[in-house]
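Below is one structure; the comments refer to it alone.
Heads up, one of the protein chains got dropped from this complex, but the rest are sitting where they should.
For reference, chains read A and B in written order, and residue numbers begin at 1 within each chain.
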């Protein structure tokens, strides 16, 4: 009846996951109870859960990303404290099989359910606004994408209490991940959580590529798109091209595990190295999927806070496209030591070094953007500045690792761990934080508190420098990654330094949470009346904060690279706003529960497949299919906002703009 | 089929009660028929949908490339078991190919009938497409069953794993396509040529033709090269 599932799946003998799960359960119950008592369910259901508005979905993506980043960071605390306590005779407090699950869950959650939703959420929120359009190409599909991602995140976290998570690392290398060596459900949790979330990511990629290529405001040619839209295009092209490879690879491993196929086994001609090859053919582009949008965010931030147009816009576009293509020719550098010949290693070593040129072009462009500008050091700009310094170091160590002989020494060492955290934290997380601070006023109508923001910034940045600085050093001293127990006492001091750095980051995380709490409390003082709090240059700042559901009462006409900046300058010059447009009724897509219901069924399908409950899997699939048919059958798919309503909303916006205009130069 | 009829069909598809119009035609750009590479404002919903589905298809083809890569690498790993030369029966593959090619043709005729707004002929050709697809699947399942019965199932060797996964993945796509086709025929029956249904028919045509393209790669690389080498 319930396949492999019985009471032994719940780890009663392990206090840590049980206590953690109980704590999460209590918090969750409290939140749900509060919602029920306050009667917020109809609001949540109508305005958020079934929403197909790209802004709402973007905000939900970011919220999921933030929660999962904190979840992944709790794994960090466990790993760092355990390693600090697991020297010599002391065994630490985590048994090996548990420790292995923690570092696997840390990587999986941070990449797939922390960084990805955060970055996709920012793209979802910002791209249609910057393009000057009303929504993405397929609004309901967008909602489906989000809820499938959430479903994958849910499955990953369910493994904490029911069963176990993979012990194979964030990429389940074969043959370790085959049934002969990983008979438990851990790898299955990994496989199905990622497949479900991966479908969501793929559809989101299709959606955003189509949006950027086919839906732009009148006059916005390719070379007039804001830089963030370009990098989002690059990132989503990579999603569309790379995620199917992940789907295929994980499907092969699934066939191996469930039906006894021999893709990656040691027996019957299977080839485990093929898994390495295929997973990294996805894995390296994935790095750029994450970091390209971050590059875009930094481009926007540097230009806005330097009060200058982005330096070298066209070279930035070229560098982005260069990275998109070349990122598909470097994947072997993840397994130089696998044993391919000298010419293969040389090719991939050189192409890896070459891809750094694209990033180098960008770094110089950012520096020249600041040169001669009036630089304002608000929190987003601080993150951007720290990024440049930090990322250059990470990039340099990356080029070092791209040299095959050097890689033979450093492969799987803590030096490698330091390198990729250096680029992913320094690139993606700093970028996400910069984007969060930068666009928060646009999303919610009030700014974030600068004091707490700067405190969080300094604690996090200093903390990461300390942690990964220590890692670089122990890596060079020969420490390998993923050690559950450390015999070499010479590394003790550096591991303690890393622990201290981790505590600094923890302080940064707390300060970041405090910033949100304080800002919500003081939201009236921090209110953004103008819709343009940073003196922005692209179209999202023409809308009020938060933007109305339709974004733009009339689609703006674009006449140059910096669409909003020109409109603003014209208004300041002539001391009057543009003419009152001829308002028309606006048709917008209706909300739809398709996304959340499909994800509901897919969660059950995933759970049932993990535990071999075949009838439930079949039932879930039928449910998902029926949901789609019901969706396809509906007749009323949109609603109309009357012209008077559009006019009323826009009049308020124009009045606030008029006030700024009369006050003089906009703040 | 003249260009004029096609034009009329497109206008029918794009105008009228267009779902998710997202404000097309209300922007400064005006005329939403005149949109395209984005510069005149958002493209029409039909172009957006078709293009989005085209991108999805390309991603699907990339997924197949993963299976093709696995097959290419593992094709020689028979682990002492039977190879392609012993297993593949080209006459059956030829019939399968003919069925799929014909179904692509009938699918095309269906789209011509759709552009002429003939529900009857659209349904007839869709039905023919579906039946040809089912016949193809029956042959494929028969081949699989026969191979498994001969002890040449996917567990036998890495070569057979890669073979079953690659060909089976294509078969799964055909199966899903048939399910989609049936759903669409029912929908067309009930709702007629609504703009969104026209768009879905366009997507289905793309999907079906793309499956045929993948089959071309499949019968060449797997069956013809496999049974010769």
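Here is the rule we go by: a contact is a pair of C-beta atoms (placed from the backbone, for glycine too) under 8 Å apart; a residue touches a chain by one contact, two chains touch by 3 or more.
The rule we apply is simple: contacts and distances are computed from a predicted model.
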Name of the absent chain as recorded in UniProt (options "Penicillin-binding protein 2", "Cytochrome bo(3) ubiquinol oxidase subunit 4", "Glutamyl-tRNA(Gln) amidotransferase subunit A" or "Sugar ABC transporter permease"): "Cytochrome bo(3) ubiquinol oxidase subunit 4"
From B:79, B:127 or B:185, residue that would touch the chain that is not displayed: B:79
Those residues of chain A which, in the complete complex, touch the missing chain: 175, 213-214, 221, 237, 241, 245, 265-274, 277-278, 281, 325, 328-329, 331-332, 338-341, 343-344
Absent-chain interface as seen on chain B, which is shown: 1-3, 6-7, 10, 34-37, 39-40, 43, 46-47, 49-51, 53-55, 58-59, 61-62, 65-66, 68-70, 72-73, 77, 79, 90, 94, 97-98, 101-102, 104-105, 107-109, 111-112, 202-203, 205-206, 209-210, 212-213, 216-217, 219-221, 224-225, 228-229
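What we mean here is this: only the chains that are shown with their structure count from here on.
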Chain B partner contacts - residues on chain A that touch it in the complex: 133-135, 137-139, 202-203, 205-207, 209-210, 213-222, 240-245, 247-249, 251-252, 255-256, 259-263, 265, 267-271, 274, 278, 281, 550, 552, 554-557, 581, 584-589, 625, 629, 632-633, 635, 637-638
Contact footprint of chain A on chain B as seen in their complex: 18-23, 26-29, 37-43, 47-49, 51-52, 55-56, 58-60, 62-67, 69-70, 73-74, 77-79, 81, 154-159, 161-162, 164-165, 169, 179, 183, 187, 190-191, 196, 200
